[in-house]
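Of the protein chains in this complex, one is absent; all others appear in place.
Per-chain residue numbering starts at 1, and chain names A and B are given in the order in which the chains are listed.
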Amino acid sequence: MTLSPRKVVTVVAEAALESRLVADLQKLGVPGYTVSPAHGAGVRGQREGDIEGGNIRVETVVQEDLANKILDRLQTHYFPHYACVAWVSDAGIVRGERF
Amino acid sequence: MTLSPRKVVTVVAEAALESRLVADLQKLGVPGYTVSPAHGAGVRGQREGDIEGGNIRVETVVQEDLANKILDRLQTHYFPHYACVAWVSDAGIVRGERF
Partner (left out) sequence: MTLSPRKVVTVVAEAALESRLVADLQKLGVPGYTVSPAHGAGVRGQREGDIEGGNIRVETVVQEDLANKILDRLQTHYFPHYACVAWVSDAGIVRGERF
């Protein structure tokens, strides 16, 4: 099985940010994304999402350059203003031609 | 802490495929799997799961040869027919003897 290398970018944020975050991901050119409901506590100490209706965990599998663009946008437009964390990990996909 | 290397196979598909996908994973011999509810947009452009009642995000932690068998089955029986994406990543587990 030959796998094509990709990056998985995972973002956890308040559910209220979903539509904005997804719009930003799509503007940056992600071929797809997956949102799961979540709750938890985060970088600001308080339980995130207790007020706003929970958190979301958003995942997108992308090429490395796009992963960097996503992180760049998060760093500029999200981290300074919102309880929002993100991490990147390596993955392999079968269908390199599709995303 | 000595960790045993494993592969995490993550599959995102329409929720309607859950029972079939889980049955296939079990036939292939996975020792366990985890399903989380999800929604999103994917490789075919449309929002997946809007009709079928959402998506699922299925994860299974397996040995490399089993990961390859799973990807093989997905490539043959799922990708051509369904809005379904999958990726593989490296992980370490403590209890190498259990799964």
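Assume a contact is a pair of C-beta atoms (placed from the backbone, for glycine too) under 8 Å apart; a residue touches a chain by one contact, two chains touch by 3 or more.
As the structure is a prediction and not an experimental result, all values here were calculated from the model.
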* To do: Spell out, residue by residue, where the missing chain touches chain B.
  => 1, 3, 6, 8, 22, 26, 31-37, 59, 61, 89-95, 98-99
* Structure fact -> Residue list for chain A contacting the dropped chain reads 10, 12, 36-43, 55, 57, 68, 71-72, 74-75, 79, 85-90
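The rule is simple: only the chains that are shown with their structure count from here on.
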* Asked: Which integer distance in Å separates the CA centroid of chain A from that of chain B?
  -> 19
